[in-house]
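With one protein chain held back, the other chains of the complex are shown just where they sit.
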Amino acid sequence: MEKILLRNVGAPDSHTIGVYRSRGGYGALEKVLREMSPERLIGEIKASGLRGRGGAGFPTGMKWGFVPKDNPKPKYVVCNADESEPGTFKDRLLIEKDPHAIVEGTIIAAYAIQSHTAFIYIRGEFSFGAKVLERAIDEATAAGYLGKNILGSGYDIDLILHRGAGAYICGEETGLLSSLEGGKGWPKVKPPFPATHGLFGCPTVVNNVETLASLPWIVEQGAARYTAIGTEKSKGTKLFSVSGHIKNPGVYEVDMGYPFKKFLEEDCGGVPNGKKLKGVIPGGASMPVLRPDELDGITMDYESFQAAGTLLGSGGVIVMDESTCMVRAAWNISRFFEHESCGQCSPCREGCHWMEKIFRRIERGEGKEGDLDLILSVSGNIMGNTICPFGDAAAMPAAAFIKKYRDEFDQHILQQRCTVSAS
Amino acid sequence: MADPVKITIDGREVATTKGKTVIQAAADAGIAIPHYCYHPKLTIAGNCRMCLVEIEKMPKLQISCNTLVTEGMAVKTESPKVLEARRAVMEFLLINHPLDCPICDQAGECWLQDYYMKHDLSASRFDERKEHERKREIFGPYVVFDGERCIKCTRCVRFLQEVTHTDELTVVNRGDDSTIALFPGEILDNPLSVNVVDICPVGALTDRDFRFKVRVWYLRKTPSICPGCSTGCNISLETYQNRVARFKPRVNEAVNSHWLCDEGRYSFHALTEGERLTTPMIRQEGGLVPTDWDTALEAAIAGLGANGPLLGVLSGRNTNEEAFLFARLMKKISSQTALEVFYRERELTEVEKVLKSPDRSPNFRGARDMGVHSNGGFDSLAGRLVAGNFRGAYIVGEDLINLPGDGEKIQTALEKLSFLVVQDTRLTPTAKLAHVVLPATHFGEKEGTYTNRRGRVQKLNPGIVPPLGALQDWEIFSRLLARAVEKVAYSTAAEIFSALAREIPAYGGLSYGKIGDQGFQLGNETQQP
Partner (left out) sequence: MMNAVKFSDESLKRFDEIVGRYPKKEAAMLPVLRLAQGEFGYLSAAAIEYVAAIMGVPAARVYGVVTFYTMLNMKPIGRHHIQVCRTLPCALAGAERITAAIRSKLGIRVGETTADGKFTLSEVECLASCGTAPMMQVNDDYYENLNEQSVGEILDKLK
């Protein structure tokens, strides 16, 4: 498999501009400035089929295309480096090991929409990552890739590193923009959408770290080479973060369409200690869990995961072996969403809180008959009815755990204790 | 003009315009979509999710407060999917909300309670302990907060950000811990603060002045005009057992929109409370003694007629009808008559300027239109009084010797007068100097009209029955007029209005019917003075 995103990660001192350039870094930016109009660049990215790697999978070129060209207001690009989805740590790896790919990708995106101010919004806890990126920005500025008239092209671009302060919801693009405007990370009601009314009410594109880091390779190698990798609708490669009960946890770059079961068993070494697999969450904690019997035939791309009743999401693969109490796992996730709900809209604020309380009482052996149906009902009442996708993110896993491990939940309630010994 | 757009709501065709949201278009067509956080005068928050509706070709329910109408859009506000979502939102909001309507002051005007009844909710499925939040937290001089009842719609926060720009309140914490709060040590005290009570859809913010005085369903509500200043904010005059219980703002986009200032809101206390005059009085040796109306009126006419030059001061709270008769009366009694309506200005703060006018004379403009005016205005006339230019005076509804600054001088001048008639609701210090005292009525007892600063004629309606013995000001003037000269006797304020509409050109053709509940703008919409 060709390494696109992790191409520099193993190299010593890969975070420095010297090493990055020695491996062809900033060649794509030079090419863009030398020979590509913004329109052609957008066209190339559209042609590559690149889709947003933050979770929603929206086509990147199309997102850029929504930015009005004749709007007199400033335009902004924001790199979403607020990686917080449980089970996901791929952006952190890129930030720490290949920061210049992110910087270069961000400049390319900014050029595409003719933005002159770009931001990297990095989650506040990534203190080390922020230092690495800060240094990368300084190096890029010194080398003439950032600032006024970069590489003599006449194009100006300023890149500002902005650190969050601890809130998962700031990974949601409008929550991120509210936070970047100096407020609480409250998602905004849509419409209007960021492409026309984003940061400070100006046209704005928010792209994930991995999306932006894909750009230099695509620009340099061309859309055709990118589309040669992957499936019909899911192009290129994708990073997967693998954690939980797995022999070789870590970040993997996978061609879209790779068999999921093979990936888990061979690439990641399977479930260790002779234990059996019990469940896998494929796309971060907000995606529905899969039972082992559902894995057959799944390939690692947007469509296949969706057909299996879950979603690719952020590519955060959490593996659970037979010792895992699924009641406890579900409660853990519900507690996460209860803690991270921004509190703005009624269904999410109240519903996440309610679901956590029910999961908790079941887990403690105080569950009641009807509790499971109550959770299913509450999660159903949250789904689709909230300001932002957080509501769905909280509701989907709750419902999936119950539906897929109903017997275990029933037993946990009936016997008023965990029936899975080792947890 | 905005482009016309046709949509259907629940199968009914609705003609609206481009730029409107579904909730607005529905409201215009008389279809009320349930909501909490949406308020027509505040930015869209979209947080309560109560106004979710089904829109053809859209897979998910949409909040009608943030969905713009498009040609041919088909909206369902009562489909099973919508009703289920609405029921769910209600259930969510009631998770931490006490179900103690019987002891809640908001009961009867609570949107949570109303929708709860309408959607026939069954018992709560939330069987955990409710979170106990802050109860009865004093936010400011007039506003108290109950955290348990709050549904976090943020209307109050947005009002203070967007209308007063005072930003006292914010939402603190997040998720289920979110709550409305003041910055530590701060209070909610701005000139418009109580509007947050009006816009709170539940019982989270209540009016300390009104709280627990009376259940709202016992209130009698009369559309009227605030007597606080010449902005002429439209109010609902709410009374109980023949007392004013509170003012609530009444929507009038041409005047006060949805708002009412705190000073105006509570102005009824000073104007309606205290011991009332219920009998005319006349000065005899040793002081004022009660008398009957005939004697008092006869004495007034005789005294005024014999003691020109005359000064006539009318209160800024007297109606157009009263001012019309007063001007006529005074000019008939003496050719040497100077008339003025009480008017004083003060400095307003930026927040006050959102709504308030710099005076306390709601009808100064109308009174002047009726002929109650002289060159130089009230202060000049007061100066002439102090200079001893008058021998007799008729002072209506203003306790002039309590005027800050000039009170003492005016008192001396009034004491020197040969004859003084004072007409008021109470035996004020000024009234105590009078030769004849005539017991009158206040704004809440009157029918009539005020003309606000911008020239909008608006209707006052009585919510209170005056005490036995007191007469309507217009009736006193009418009786005096009958005695002095004319054989005209008016039996209603409406009759007087018809008369003034014939005589005062600017009011020509106007009638109570034409004024209606929202007032009538005179041709000249300029600020006076």
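General remarks:
In this document, chain identifiers A and B correspond to the written order of the chains, with residue numbering beginning at 1 in each.
By our rule, a contact is a pair of C-beta atoms (placed from the backbone, for glycine too) under 8 Å apart; a residue touches a chain by one contact, two chains touch by 3 or more.
Since this is a predicted model, take the numbers as computed values, not measurements.
In the complete assembly, the contact with the undisplayed chain comes from A:285, out of A:6, A:285, A:312 or A:327.
Of A:20, A:111 or A:168, it is A:168 that touches the chain left out of the display.
Summary of contacts with the chain left out: across A:68, A:183 or A:365, the touching residue is A:183. Checked against the hidden chain, the listed residues B:168, B:424 or B:475 yield one contact partner: B:168. Residues 74, 83-89, 91-92, 117, 123-128, 160, 162-168, 179-185, 200, 241-245, 249-251, 281, 285, 316, 318, 320, 324, 328-329, 332-333, 335-336, 339-340, 342 are the ones on chain A that touch the missing chain.
Think of the hidden chain as still there; on chain B it touches residues 166-174, 181-186.
Note that in this section only the chains that are shown with their structure count from here on.
Averaged C-alpha coordinates give centres for chain A and chain B that are 55 Å from one another.
Across the complex, chain B is touched by residues 167, 184, 189, 191, 338-347, 349-354, 357, 361, 374, 377, 381, 384-387 of chain A. By the touch criterion stated above, chain B contacts chain A in their complex at residues 44-50, 52, 60-61, 63, 66, 68, 84-85, 88-89, 91-93, 95-96, 125-126, 128, 151-152, 171, 173-178.
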